[in-house]
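Data first, discussion second: the structure below is written as structure tokens.
Here the complex is missing a single protein chain, while all its other protein chains stay put.
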Amino acid sequence: MAEPVEHAAHFESAERQGQAATLGMWVFLASEVLFFGALFVIYAAYRTREPRAFAEAVAENTFWWGSGNTLVLLTSSLFIALSVHMLRSSRARAACWLVGATVFLGMLFLGIKSYEYVEHFRHGIYPGGQGQWFADQPRAAAMAAFWTLYYLMTGLHALHVIIGVLLLSVIGWCVARRRVTRLAPQALENGAMYWHLVDIVWLFLWPCFYLTNGGA
Amino acid sequence: MTHPAGPSYLEERSVRSWLFTRDHKRIGVLFLIATALMMALGGIFALLLRLELLTPRPMFMSADSYNRLFTLHGVTMVWLFLIPSIPTAFGNFLLPIMIGARELAFPRWNLASFYLYCLGALVTLFSMFLGGTDTGWTFYVPYSSKTPTAIVPVLVGVFILGWSTIITGINFITTVHTLRTRGMTWMRMPLFVWAIYGTSVIQVLATPVLGMTLALVAVDHWLDWGLFDPGRGGDPVIFQHLFWFYSHPAVYIMILPAMGVVSELVTTFSHKNPLSYLAIAVSTFGIAFVGFLTWGHHMFTAGMSTFDAGAFGVLSMLVAIFSAIKVSTWVGTMYRGSISFKAPLAYVFAFLFLFVFGGMTGVAVATMSLDVHWHDTYFVVAHFHFIMVGGSLTAYLGALHYWFPKITGRMYPERWALAAALLVFGGFVLTFVPQFLLGNLGMPRRYHSYPESMQALHTISTGGSWALFGGLSITLSYLLWAARRGRLAGDNPWYSASYEWYVPSPPPKHNWPATPCFELDPYDYTTYAPDPRGKSDVGGAPDAPGGAPPAGDAQGAAHG
Partner (left out) sequence: MSFDELMRRLLFLPEAATEFARSVDRLHFFVILVTMAGSAIVAFAALVFLLRYGRKGRPLSTPRVRASVWFEGLVIGGLLSLFLLWWVIGFRQYIAYATPPAGDALEVYVTAKQWMWKFASPSGRASIGVLVVPEGRVVRLIMTSRDVIHSFYVPAFRLKRDVLPGRFTVTWFDARDAGVYDVHCAEFCGTEHSRMSASVVVLPPDLYERWLDGEEPEPVARAGARLRLGGGQVGDVEQVDMAEHGQRLAAAHGCFACHTIDGQPHIGPTWQGLFGKRVALESGDVVRADEAYLTRSMMDPQSDIVAGFQPVMPTYLGTLENTEAAAIVQFIKSLHPGQRSPEVRLPEARVVAQDGGLPAAHRDGAGRDAGSGDRAGAR
């Protein structure tokens, strides 16, 4: 049974306020798309100039970790979408568990990513073309550009995952404590939208850095 | 004077009530003060630059200091003044009132946006104490990756300001979509709202690209990652593409709100409907959209293909057409109007001349072969100052005077205003027309010393800057005086039919007593004639459930 919902004085109804919150979130996500977009443009420009070097560098990445991470994030998106549905059906407990599962998968993603970074460092691949690995490369310049972009783009993405994990943890905790329930569905929905964006960005990073190895 | 919608928004006086306010009107006033301070600061930098340029040889500034100063001038004027100015001051104050709302969609995010602005400003100004940077406000790589100056704080400051802008943009867009009062369709909104909305769309889409681009330069400079270093597979020209992808729409962020102001001023002071509401609304979006497709015209000499150059050139011509539509509509609005020549209208006239001249020199630099000579010379500097100062600043001054009674409840001294406007206009012309000629002569931008033969023009320009400064100082002085001591203006001293004039001046805390429903469109002057018996315009019919008609009709003139 729905509780009577209060809304801010300047909105004519709670529904209108909810619409505003959702619209605001969409517009924010649009700005995030453009934020990442700039990096993808640089990637596209540099790859067009040095397609073979980039393809070879992609081959250096471990396909299975990258694809595993894709699976992790896709699953987490499924969970968070389900949790929104649960909360709207007033099944707060189930919603809570699902948020927890999403947070767990997010942290798993970060764990795998950290492991990959450590492996790269072990091989001597650092951003900025620094590191022993570049010394032995015939096409060091192009490789440097690739790996700098790799660290920048996956690093920025990982930062967004961290933010998402923190955000969803807070929201999940609020739901668990039955606090602020009148706002919780909206907050969870917005949090879920953010998480979906994070997932979608990864779906573009995945081919850029793991799949397009030119058949090598 | 009490009012069912609450006391005047200025009533509560504690510092706390201002610093923690969620009232869009107060936040608008806070932004007004902050951005005006930044304009003064940027203006002082400009005066110092022009002073140094009085003589061809170094006078009191080393080349290095000069370079840092023009960078600071650009950064301050663009990001700390022009981009926020009209939207954060007047947009915040007026947008909800104009659409019959009581508040913006996200009042607390609005306050956050103000504090982010302050933080960004502080960080940017803090960089001054570290000597600032010398790359110019355009931060071109590879120089910006290698400059020995303190560039990172400047970049961080601008990055933070970008967040403030984006939050404001999200707030405005959401407000226009969800808080328009009953019966207010898109075609019933005041044109200023269209302008603010279009600006907000650009802000939200373009600013993130700037944020990323500057962040990359900061990373490059601080960590030496060489993302734009040709020796490490990078390309300095991609920086230019990304930078201008934001910065060209940014100039439309700076001019669209000004155009919105002009639409309001022209209709009010001609006491007439706009020649074509649709033309102005459509061209607002035309500018916003096509403006994203023209960035390459900043790079005609950078080595792009002739095909790319041609495409950017023709698109730049197209965007100018939308501005021309607006200008013809504004001038046409005056036809058969009933025109009152007050200071705001004086600023409109200045705008019309300067914006058209500046805009057409924009078409001239968009003509690719001509730009080869003019690129990176004083011709371009003159062109954009004609638009930024002659266009945006002029409209900003017009807005200040027009909405002064709305914001303060008092009137500024008209004669002083007209005199100051004349001085501002004259000073501006003297400052910047010689710069077109300097550009023709071949004087490049960002030059600390120059050939002797160019001194006469530089001298005139510097003299002009003093006149301009004089006019602006006078304006600031009488406005500050009038805010406390000006005569009470009444609710609608301009007899305007636009919706913000339905509420008292200054407005009550919650704007409207009840959800208003406007019977007339905001530019319906067909039956609106203020009472010839000269009764006071104060008060309207505030309790009328159908919304208050324009105050001048309070004494009972027949109303449709």
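A few remarks follow.
Residue numbering begins at 1 within each chain, and the chains themselves are lettered A and B in the order written.
Note that in this section a residue touches a chain if its C-beta (ideal position, glycine included) is under 8 Å from a C-beta of that chain, and two chains touch if they have at least 3 such contacts.
As the structure is a prediction and not an experimental result, all values here were calculated from the model.
Here the missing chain is touched by one residue of B:7, B:413 or B:444, and it is B:444.
Of the candidate positions B:10, B:339 or B:483, contact with the unshown chain belongs to B:339.
From the options B:108, B:182, B:373 or B:487, the residue with contact to the unseen chain in the full assembly is B:373. For subunit B, the residues touching the absent chain in the complete assembly are 63-64, 67, 134-136, 140-143, 146-147, 230-231, 236-237, 270-273, 275-276, 279, 300-303, 306, 309-310, 313-314, 317-318, 320-321, 324-325, 327-329, 331-332, 334-341, 349, 352-353, 356-357, 360-361, 363-364, 366-370, 372-373, 375-377, 437-438, 440-442, 444-451, 457, 495, 524-530, 532, 552. For subunit A, the residues touching the absent chain in the complete assembly are 50, 52-53, 138-139, 141-142.
Criterion: only the chains that are shown with their structure count from here on.
If you average the CA atoms of subunit A and of subunit B, the two centres end up 36 Å from each other. Here subunit B touches subunit A in the complex through residues 96, 101-107, 166, 169-171, 173-175, 177-179, 204-209, 211-213, 216, 219, 223-227, 230-235, 238, 241-242, 510, 515, going by the rule given at the top. The touching residues of subunit A, counted against subunit B in their complex, run 8-12, 16, 19-20, 23-24, 27-28, 30-32, 34-39, 41-42, 45-46, 49-50, 53, 127-129, 141-146, 148-149, 152.
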